[in-house]
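A single protein chain has been omitted from the complex, and every remaining protein chain is retained in its original position.
Presenting chain A:
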């Protein structure tokens, strides 16, 4: 195992830990308080890219699956992943991949990051709603009303924050030499 790979694996682990912490935080914005969980997913994908972003979300889901209260409102356990809202957790894994992939195949700048994060949000909502529908045996219309519409506006705000912060972090890291500007993935 070379140094860069080991470092990237550790980064995945640390980003999963940060996601676990941010998931417990609610950011008090006027009218729409936002949870840090999906924000952290967008940030992870924007900063780490598709491959390690996906890895990080897998670790996050894994931590929850073995019973650590890392999901929103200090919940955790395998039951949560199989439960009605578990699809959103599984959705994070795919959302991180799609967001990172889009950025890697275009450009790491703020407008592109907003587009990629909004697409990622739809991936999360789609997978989450499908599981919600089947676990609770709802109609599609009801599942959409419960699982998609309430999150759209908040989701766009989160995507914007994730993009602004993510791109800033990337530029800082490049400045400190912790991330090479041309590289798709963080390098040593």
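Throughout what follows, a residue touches a chain if its C-beta (ideal position, glycine included) is under 8 Å from a C-beta of that chain, and two chains touch if they have at least 3 such contacts; residues count from 1.
Assume contacts and distances are computed from a predicted model.
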Undepicted complex member, UniProt protein name, chosen from "C-type cytochrome biogenesis protein CcsB", "Energy-coupling factor transporter transmembrane protein EcfT", "Electron transfer flavoprotein subunit alpha/FixB family protein" or "ATP phosphoribosyltransferase": "Energy-coupling factor transporter transmembrane protein EcfT"
Options A:41, A:63, A:96 or A:116, residue touching the unrepresented chain: A:63
Of A:53, A:76 or A:155, the one touching the omitted chain in the full complex: A:76
Chain A residues touching the omitted chain (full complex): 1, 3, 6-18, 20-21, 24, 27-30, 43, 47, 55, 58-60, 62-63, 66-70, 73-79, 82-84, 136-138, 157, 160-161, 164-165, 168-169, 172-173, 176, 178-179, 186, 188
